[in-house]
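Note that this complex is displayed minus one protein chain, with the remaining chains in position.
Entry: subunit A
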């Protein structure tokens, strides 16, 4: 399967042709052109204008970008894996808006979605990634952790450090679109590769379906276990189908390197540890990723990546590096200060509660991480996080001593 694509078939006629070639005896028994429900007849009965979603009460990136004209041009297109525009946007149609964050409102079903539906995805990417223009710009990839400076934080403030990203296996459909067989194939490929990790990265896989009660409890206690998605942002994008088939968690024996299989992406890769040694966390992250990539390449597989969009993931918000590097940090004085938000903005950082996205902060401890994903490399983003957190800690220390602090100047966005 690796690296082989059928030629993209544009238009409804191609789809009907495929259907009649492959369909079983019962279906071909029905005369397609006579039956009012046959696909080709229905496209005439229901032009794109009749299907265009009502987005007047919507507030997400997809609703902003999807004009009737674009919908009209893209509705009848399908990717080689037979994924359609309607399937990409269903989650955005079903979820008009999130109270705290501007959601993206669409997902990719496969790598080719970003090409076939580029007329919709490109403006969304530009909107979400602060002006990154996929038609003119290229995304840099840099996983050389040795370049990070000042990457060890004061343990008095930083309680834990973590870096996560995702990786998709080229040639297999993404979680919204994949069939059970494809999902099981992703699991097979990844688990086989992970079994080859050695030294501090050696570990084992726990398939969700066959977890013993004891294993489940341990994974919960370690804060490793992921649950069936309940967020309608994910369920409306068909990502919870067939749960828990082919889903699982792999982690190394030291519990510092963790991989989720077939949750919101093919894989989510996480490096973490208690304390403030972000340099070591990122170092392990890069090393682990490189080794996993090598192991799958030995078997003829590779990650989805291109120069335009970097690493390809299910949600357009995770394109590029797909990287969220963050810390749990105590900032009792700074967090109450009126200059806190502006400081975060200028440092291109975001705050979340310690339960992750959609949670509120408990006490004075915040999850602080990078805003950006696309247009800057992994090293650049982690350095920005490091510099930013160091600055915030300096402010906190100054405030403890009653000294003056100031809002940092804005960090530059893109290399020219």
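Here, a contact is a pair of C-beta atoms (placed from the backbone, for glycine too) under 8 Å apart; a residue touches a chain by one contact, two chains touch by 3 or more; residues count from 1.
The criterion applied here is as follows: contacts and distances are computed from a predicted model.
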Complex member absent from the view - protein name from UniProt, among "creatine kinase", "WD repeat-containing protein 46", "COMD9 protein" or "Protein MAK16 homolog": "creatine kinase"
Sole contact to the chain not displayed, among A:43, A:252 or A:271: A:43
Hidden-chain contact residue, picked from the options A:179, A:294, A:341 or A:403: A:179
Residue touching the undisplayed chain, where the options are A:82, A:218, A:277 or A:291: A:82
Those residues of subunit A which, in the complete complex, touch the missing chain: 12, 15-16, 18-19, 21-27, 30, 32, 35-40, 42-43, 45-47, 50-54, 78, 81-84, 86-87, 90, 93-94, 177, 179-182, 184-185, 209, 235-236, 240-243, 245
